[in-house]
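Notes follow once the structure below has been shown.
All protein chains but one are shown in place.
Think of it as A, B, C and D in the order they're written, each chain with its own count starting at 1.
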Amino acid sequence: MLALDDSAIARDGKILILAYDHGLEHGPTDFEGLEERMDPQTVFDVATHDAVTSIAVQKGIAEGYYPSYEDDVALVAKLNGTSNLWMGEPDSAVNCSVEYAADLGADAIGFTLYGGSNHEIEMAEEFRDAHEAAREYDLPSVMWSYPRGQGLKNDTSAGTIAYAARQALELGADVAKVKYPGSRDAMEHAVRAAGGPNGTKVIMSGGSKVSDEAFLESVKSVIDAGGAGLAVGRNIWQRENPTELLDALEQVIFEEASVDAALD
Amino acid sequence: MLALDDSAIARDGKILILAYDHGLEHGPTDFEGLEERMDPQTVFDVATHDAVTSIAVQKGIAEGYYPSYEDDVALVAKLNGTSNLWMGEPDSAVNCSVEYAADLGADAIGFTLYGGSNHEIEMAEEFRDAHEAAREYDLPSVMWSYPRGQGLKNDTSAGTIAYAARQALELGADVAKVKYPGSRDAMEHAVRAAGGPNGTKVIMSGGSKVSDEAFLESVKSVIDAGGAGLAVGRNIWQRENPTELLDALEQVIFEEASVDAALD
Amino acid sequence: MLALDDSAIARDGKILILAYDHGLEHGPTDFEGLEERMDPQTVFDVATHDAVTSIAVQKGIAEGYYPSYEDDVALVAKLNGTSNLWMGEPDSAVNCSVEYAADLGADAIGFTLYGGSNHEIEMAEEFRDAHEAAREYDLPSVMWSYPRGQGLKNDTSAGTIAYAARQALELGADVAKVKYPGSRDAMEHAVRAAGGPNGTKVIMSGGSKVSDEAFLESVKSVIDAGGAGLAVGRNIWQRENPTELLDALEQVIFEEASVDAALD
Amino acid sequence: MLALDDSAIARDGKILILAYDHGLEHGPTDFEGLEERMDPQTVFDVATHDAVTSIAVQKGIAEGYYPSYEDDVALVAKLNGTSNLWMGEPDSAVNCSVEYAADLGADAIGFTLYGGSNHEIEMAEEFRDAHEAAREYDLPSVMWSYPRGQGLKNDTSAGTIAYAARQALELGADVAKVKYPGSRDAMEHAVRAAGGPNGTKVIMSGGSKVSDEAFLESVKSVIDAGGAGLAVGRNIWQRENPTELLDALEQVIFEEASVDAALD
Partner (left out) sequence: MLALDDSAIARDGKILILAYDHGLEHGPTDFEGLEERMDPQTVFDVATHDAVTSIAVQKGIAEGYYPSYEDDVALVAKLNGTSNLWMGEPDSAVNCSVEYAADLGADAIGFTLYGGSNHEIEMAEEFRDAHEAAREYDLPSVMWSYPRGQGLKNDTSAGTIAYAARQALELGADVAKVKYPGSRDAMEHAVRAAGGPNGTKVIMSGGSKVSDEAFLESVKSVIDAGGAGLAVGRNIWQRENPTELLDALEQVIFEEASVDAALD
């Protein structure tokens, strides 16, 4: 594992990734009611908030918009991803090479693995290539570790999320982005499964938009469970004014404040 | 994204691609009643019209005929394409490497993506390779972004066309060629989905032959919606004398004339 | 396209390929009643006739026998081909690399494409690699363009043969070998579909053995239709003494004689 | 075969591999009741016992934890492996290249082959690449030779285990890790099938946790049958205090003590 404390994508060992690949993964639907967010510039502006340690986008958006923001925020180049126009067994196209990501100024690579999918093996081998190429550039790798597909029924059970975290560790990811398993205990289980203090950092995946308080509570329980932070998309940029919630997240993640204190 | 304003395939940021790959995609049927158009020279002659900013053809035609026209028109080397003799899930063979296209004098590459097809992932990865190789030659890429196949029912709904435009942006295409979604509003939605002013340029795909006025009206609404222009094939070269319509298109696209003014 | 007039496989822009890959494609059955023709030397001897501008064989036969004939006849190295022991959807193994063919002294490459087969896309991509590698050696490519398989019912209709010729042009073949579509008109259609005078040369595929006169009539109609000649196998080497027919073919193809005059 | 007597992973020609890839292959379930073993450091500590000649782990765990232990124990980099979230025909992703394993300080590579699986051929070819690359670094290869899948009913019969050992020999593995076939006679058969004294070394795979005595009896019969030792995972690290059993194993494997003597 790379020492994330020295990495551009962490601050004091904590991580807040602003994820913005929904235009590819979900399509224009995710921007309903807030169409101006389809312009990546509006989300890069959000990413300049101090709470955000990196922004995660696909190649085209990095190429088009990151040059104006490279002094303000670190870049996680999300290497694979696919539209939901296609409705088969979970899989993901590798849309960007590591070499190209490095040229775009990436500070880390992002990579989805659908454990349990009929394509798990192929995806794991694509991750191998990406991971090893990233090491050539000293880039850490963040795995979107999402068990899904043929082999899975319930993909947010404590056992499944812990398995997802473990897979990230065994395969060499520096950070595992997993779904929230529903409780602090379950999250602690996942953090331990990822190898503990010297293992893979575990961060929570933000999911669809919920209330400020509910969201902060889950983030708080992740931090309390030893998680390293959060990757969040819709819960930030689907808000008219995300600054308030980012201020609160900064408190919870980096200052270890309580949710109540943070909401004040 | 590459700055298309400086590119050989745009003029004042506007684009008119004369597409001529129908012999491969549709076969001799498209030339019924106008067999002389099977001789590529007759279409290259049309492409010398000032309104045309580039001609898009497959490798063999570029190799055979472009040398005589390279001073008169820019070349979009269409890298993939397939006959309709085959009737399976939408897919497209990569018939030309970027290196070979560059040797042929290409000013840009063209690439089809069938989002929603069972072959979407494979095609996206082929596009990745083409896109990154094209960057080595400073060649922009034009994506024929056509959702089609297993996952799709209606491929010209506003949502689908906007998704197609977004996919082009996320994957790094400089220009997205999409079907006309039926209205100016829907086209504006697609242009916004492609990232807005600094994003991927959106152009309309010409489709099958219609009346001059109907065709110009749709082109006008594309321009009004912020689209960058048009790729047109049959609506030009299936006409006995395409000059008149090209004159009108020049007015609508480059001079922002009304359809009535252009038809005069 | 390469200028075939300067090529070793054409004479005065006309082509007569003696094809001898039947041992692979059809097996020993094709030699019934004339087993001595299984010895390639006997067919290479036939190929020394002045009417023959090249011989087309697979790698093993080129390697074993061409060294003794390289001063007497040009070589088309047929790169792909498959036994008919296998009875699935049409496909063809690539048995020889272009580099190896060039080392064997090839003057051109031969390549089969089964348009309409489930393997069309894979074969087209294999052709791309072969075509581009052949260009490195200045070798023209001859496409056996044979629509066949899942998508096809009648593979000698005028429309299908014209499509086959067009595919060869679009994909960059210098010569298209197509089945005889049954009439001079249909052949003219195919020649036009291949791009006309500056496009891909079209030659007729000989097919199974027929009478001298019937065969010469079809060849004559190909020449009259603007075709560049013929690839012939069984109609030559299944004859006890092929010289007489070759003499007649020379008259029809290179001297534009009538069939009656040629038969005299 | 490499001379294992000179290798870092053997001592006096005998082998005890501590296997710790269960987090990937079985998931967190294997750690139930002993969650602290999810921290790889606790198992690396176990591996410093003199009886252990190497530890076998996946890339991520080697990368994260081996640097602190490289003076204390040799490393078998297990190159392939897959989660059991996926439930299809047995297969295994190649998660680590040989080059990367060598950089991590590996003393040998480990590779699973599922003979009889629909993926046997693909896995054998992946092993070929790994084996030949490993030779470049003078690294021996240990094959987890586990017949399993479409072709198999009973995968621990004497015939199947001997076949597994033979496959390892024929394909070039230096060590074959096979399941215990149930008796000393059957194990002797497997050792002979692996080529005898100068062939591939055969070691027993530990399997799920059993009593100390039962476990030592099977190990003893392996040694008596001419086997080279043992790869053991759960039977060691699922114990609260593995030292006692490791002491006994050291007696049985390296001192050829009886089970009774070893248990004293």
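Just so it is clear, a contact is a pair of C-beta atoms (placed from the backbone, for glycine too) under 8 Å apart; a residue touches a chain by one contact, two chains touch by 3 or more.
Predicted model only: the values in this text are computed from it and were never measured.
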item: Touched by the hidden chain, restricted to displayed chains; value: C, D
item: Contact with the hidden chain (one of D:L34, D:L152, D:V210 or D:L263); value: D:L152
item: Residue of D:T82, D:N95 or D:Q167 in touch with the missing chain, whole complex considered; value: D:Q167
item: Where the unshown chain meets chain D, residue by residue; value: 1, 115-118, 120-122, 124-125, 127-128, 132, 135, 147, 149-152, 159-160, 162-163, 166-173, 189, 192-193, 195-196, 198-200
item: Chain C residues that touch the omitted chain in the full complex; value: 21, 23-24, 27-29, 31, 35, 38-41, 58-61, 63-65, 81-83, 85-88, 91-97, 99-100
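The rule we apply is simple: only the chains that are shown with their structure count from here on.
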item: Set of chains adjacent to chain B and to chain C; value: none
item: Rotation angle superposing chain A onto its copy chain B by C-alpha atoms, nearest 5 degrees; value: 70
item: Geometric centre distance via CA averages, chain D-chain C, whole Å; value: 57
item: Interface hub residues of chain D, defined as touching at least two other chains; value: none
item: Chain contact graph, described as a line, ring, star, complete graph or other shape; value: line
item: Every chain pair meeting the contact rule; value: A-B, A-D, B-C
